[in-house]
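These notes concern the structure reproduced below.
With one protein chain removed, the remaining protein chains of the complex are shown where they sit.
For clarity, chains are labelled A, B and C in written order, and residue numbers in each chain start from 1.
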Amino acid sequence: MLDKNGIAKRIAREVKDGMYVNLGIGIPTLVANFIPEGINVELQSENGILGMGPFPYEGEEDADLINAGKQTVTLLPSASIFDSAMSFGMIRAQKVALTILGAMEVSENGDIANWKIPGKMVKGMGGAMDLVASAKNIIVAMQQVNKAGESKLLPKCSLPLTGVKCIKKIVTELGVYDILPEGGFKLIERAPGISIEQIKNATAGKLIIEGEIPEMVI
Amino acid sequence: MLDKNGIAKRIAREVKDGMYVNLGIGIPTLVANFIPEGINVELQSENGILGMGPFPYEGEEDADLINAGKQTVTLLPSASIFDSAMSFGMIRAQKVALTILGAMEVSENGDIANWKIPGKMVKGMGGAMDLVASAKNIIVAMQQVNKAGESKLLPKCSLPLTGVKCIKKIVTELGVYDILPEGGFKLIERAPGISIEQIKNATAGKLIIEGEIPEMVI
Amino acid sequence: MINKVVKNADEAIKDLKDNMTLMLGGFGLCGIPENCINAMVKKGVKGLTCISNNAGVDDFGLGLLLQTKQIKKMISSYVGENAEFERQMLSGELEVDLIPQGTLATRCLAAGYGMPVIYTPAGVGTEIANGKEVRKFKFNGEEKEYLMEHAFESDFAIVKAWKGDTAGNLIYRSTARNFNPMMAMAGKITIAEVEQLVPAGELNPDHIHTPGIYVHRIFQGEKYEKRIEQRTVRKK
Partner (left out) sequence: MINKVVKNADEAIKDLKDNMTLMLGGFGLCGIPENCINAMVKKGVKGLTCISNNAGVDDFGLGLLLQTKQIKKMISSYVGENAEFERQMLSGELEVDLIPQGTLATRCLAAGYGMPVIYTPAGVGTEIANGKEVRKFKFNGEEKEYLMEHAFESDFAIVKAWKGDTAGNLIYRSTARNFNPMMAMAGKITIAEVEQLVPAGELNPDHIHTPGIYVHRIFQGEKYEKRIEQRTVRKK
């Protein structure tokens, strides 16, 4: 079973050289730590950065320079700063090649729910609805089962949706799944040591398993 | 009868302190020369300038700094430069308080034609359609009769329109007219030495004359 | 030029009245108009509708106006960690309209650019689309559905810039830019507070982010705290 870093490490293999990538909060943020040698990507932060760098050295924090998670960050030499209208403009125009974000639920037709639990305090969708509605290529990083042991890969989302038919790929602690255009979670890889049986038990939506499923190489 | 400079001089009196103004090519450009002492305006040029200054001194022309008439210009200390989308954005959002432009014909309901003569080479409308469709306050500077002696203040424009029901005020070599919301050219002032009779003869559209019409003071 | 320079935040907001709609720049606590927020607390204007990406924290930013119950309604994309906000929202004292961040930014842009509506795919198929026009368009070779969203209207836009000049031209610093430029364009009256106010002519015209035409009042703010919400660092 993969831990958070393992999920991030596996997702990092999907990142191609020269891509502009938006990373959500949580596991997606960790992806930046595992991008292979020789692969250079530019991270977009939707509050107005392209070319986001690592956290600043102690004492070098700048209150005027934060990322979309409100954390102090730095800029790479290639960086540019822009306003929020341009930021979401480039997202809508699909200039950001890849979006990686977390989810509470994903359905077998690619719907995603990750912003609201009825009855609980709702903090807001931030930029998530814009990102999922626009990006051509979205990878969800998530735990496959919730704390109650229930699958979060569902026939239909039970929570209010963030976006419809938008998710193409999911990486969880158990495996990697493509969502097929006609619907269904197609198992692509198993996490190390995970059996098909374990995956079946953790998938409530339509699971598609064709032929031998390789174990993931990280 | 006013000459071009006289028309420009009269229009200059309509300009209020602190206004942002867009001046079209021709007579409107001359208005800048007659803005009274103590009245400061910022000229907008739709290719991307606010705070346009006079022509440069000989030898100081800069190919990168031109106005919408493609003439070399300078910048005032208050100037800013922006792209064409923002330029027309501020025009559409009515931040430019006053537009002064020329016309071939104006109709009694405020339609204007100034971009196309069927059968002749058409150079294009440039920014004129955007300006007339958006500005809250438009003054037309024009000759009241054409070379054939025909009035250009008409019941209805004969040429293809640039904009509809948009002109509020006209200054010609003969007089100053308000266009009433219900239609009609309301004579406000006569040019020095011009009689009501001369004005009637030069106005094909509905002319409204109420009471004594003062002679213009320039 | 009409004088746009005012003495301070109190003078800048002198005609800001109860029940008005305001836009306030900033992302989290970054690039927020600290001086004007403090002046609004002091003035005690009530019943405000605030268009702002976030709602501050309990004791800073818009959180201060929540503590004093001066805000009737928030229009935001994310309201973060704010206990008083949560209490007022759950008790129904505070109206909250949560909208996608890009929609928020673009509705401000639309106001500044004279576009009555814009279409965005954000929120299609979700509860955000309830009651809104959904329409199919082809873009980038792909046909999909878009929501129609209206330009915002606001009585005042209150923004914070790094440098400003007496003609109202503004330059922002780093990610403190965020929503400030669009909001500056969108206010019926736009107030800019700046860290450095300089005479017209000192800013490079090519570096100006907000042309002065959009700014009605400007002043040099004081005592900027510029609080950091999440101080994340690495060791040398």
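One rule holds in what follows: a residue touches a chain if its C-beta (ideal position, glycine included) is under 8 Å from a C-beta of that chain, and two chains touch if they have at least 3 such contacts.
Worth saying up front: this structure is predicted, and the values here are computed from it rather than measured.
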- Query: Considering the complete complex, which visible chains touch the unshown chain?
  - Reply: A, B, C
- Message: If I consider the whole complex, including the chain that's not displayed, which of C:Gly56, C:Gly80, C:Gly114 or C:Gly164 touches that chain?
- Response: C:Gly114
- Message: With the missing chain put back, one of B:Gly18, B:Gly102, B:Pro160 or B:Gly183 would touch it. Which one?
- Response: B:Pro160
- Query: Which residue, C:Ile171, C:Ile191, C:Ile213 or C:Ile228, contacts the hidden chain when the whole complex is considered?
  - Reply: C:Ile171
- Among the options A:Leu30, A:Met90, A:Ile138 or A:Met216, which residue touches the chain absent from this view? A:Met90
- Note on the structure: Contacting the left-out chain: of B:Met129, B:Leu180, B:Ile196 or B:Ile213, that is B:Met129
- Query: Since one chain has been left out of the picture, which residues of chain A touch it in the full complex?
  - Reply: 17-18, 20, 40, 42, 44, 50-51, 75-82, 85-86, 88-96, 134
- Task: Provide the residue numbers of chain B that touch the chain removed from this figure.
- Result: 45-49, 54-73, 75, 81-85, 87-89, 91-94, 111, 121-130, 133-134, 160-165
- Note on the structure: In the full complex, chain C touches the hidden chain through residues 106, 113-121, 137-140, 146, 151, 153, 171-174, 177, 205-207
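One rule holds for everything that comes next: only the chains that are shown with their structure count from here on.
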- Task: Please find the two chains that have the most C-beta pairs touching each other.
- Result: A-C
- Task: Mind having a look at which chain is the central one, using mean CA positions?
- Result: C
- Note on the structure: Averaging C-alpha coordinates per chain, one finds the centres of chain A and chain B separated by a number of Å equal to 56
- Query: Hey, what residues on chain C touch two or more of the other chains?
  - Reply: none
- Query: Counting only residues that touch at least 2 other chains, which ones in chain A make the list?
  - Reply: none
